[in-house]
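Before I ask anything, here is the structure I am working with.
One protein chain omitted, others in place.
Presenting subunit A:
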Amino acid sequence: MTEPPSPDEHLTAAELAAKYGLTVSGARPSLAEYVRRLWGRRHFIVAFSQAKLTAQYSQAKLGQLWQVATPLLNALVYYLIFGLILNAGRGMTKDVYIPFLVTGVFVFTFTQSSVMAGVRAISGNLGLVRALHFPRASLPVSFALQQLQQLLFSMIVLVAVACAFGSYPDLSWLLIVPVLVLQFLFNTGLALVVARLGAKTPDLAQLMPFVMRTWMYASGVMFSIPIMLQDKPAWIADVLQWNPAAIYMDLMRFALIDGYGSENLPPHVWAVAAGWAVLVAVGGFVYFWKAEERYGRG
């Protein structure tokens, strides 16, 4: 190749890059810069989550009706098994137990599906990761947002169930909003953590259902922890009650159900709920960002 002699000839690649202000392609941005870029992609995050939600039922004849029908059927199945057959509602009247169970199922499903979607957020979208530039955190955040919208559909069922069993809307229902915000923060953080783990080890997607099911049974989705464990050492019930899934479920029940008063809540419950949310959201975000430049390898 006959190039004109260049004054840059004696420079190494790195010196040449520095001279003209070139940067390393695909390098990880600073945390502040990363947050800024993620904020810049907020429209994409929202559009992607809505698109996923719509695409889910687009082939079904009943279409978007399934958004509500699926949680309703879920609640029915759990009621059939735990309410009627196993009689897990010991210590509660029927008017309390049925909304108690349905709330538990929906609130836990919110966390569960956020984690399940999070594990596959990177490993299941490698095509997208390898084709386009965007802060990779957009994907897990978007999936968590999709689950939040799914939960809002479930809330329609939940409100109907609560009213059917004598808990009518009142001021305490306003507490639903902070509970949802905190739980969404917590779920997003968790989705970010498992997204990084799942990107490195896709096998986690196979393992996660078992972890989540264990967590579900340990969190008192279908029974009251203090009543079920009253003859066991107290610390077991304490640990179970302070786990974030149980905290958010109990707060939601407290907000919705008339017969479920504050005597069912552990002490400092709001502080614990906020603490879990902030700790996991911030920790998860930083943990995810640390591997930003490595997603999409292999």
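Basically, a contact is a pair of C-beta atoms (placed from the backbone, for glycine too) under 8 Å apart; a residue touches a chain by one contact, two chains touch by 3 or more; residues count from 1.
As a working rule, contacts and distances are computed from a predicted model.
One subunit of the complex is not drawn; among "Teichoic acid ABC transporter ATP-binding protein", "LemA family protein", "Bifunctional protein PyrR" or "Sulfurtransferase complex subunit TusC", its UniProt record names it "Teichoic acid ABC transporter ATP-binding protein". One of A:48, A:108, A:153 or A:289 touches the chain omitted from the figure, and that residue is A:48.
Interface note for the absent chain: among A:130, A:213 or A:290, the touching residue is A:130. In the full complex, subunit A contacts the hidden chain through residues 1, 4-8, 12-14, 16-17, 20-27, 40-41, 43-44, 47-48, 51-52, 54-55, 58-59, 125, 127-134, 293-294, 296-298.
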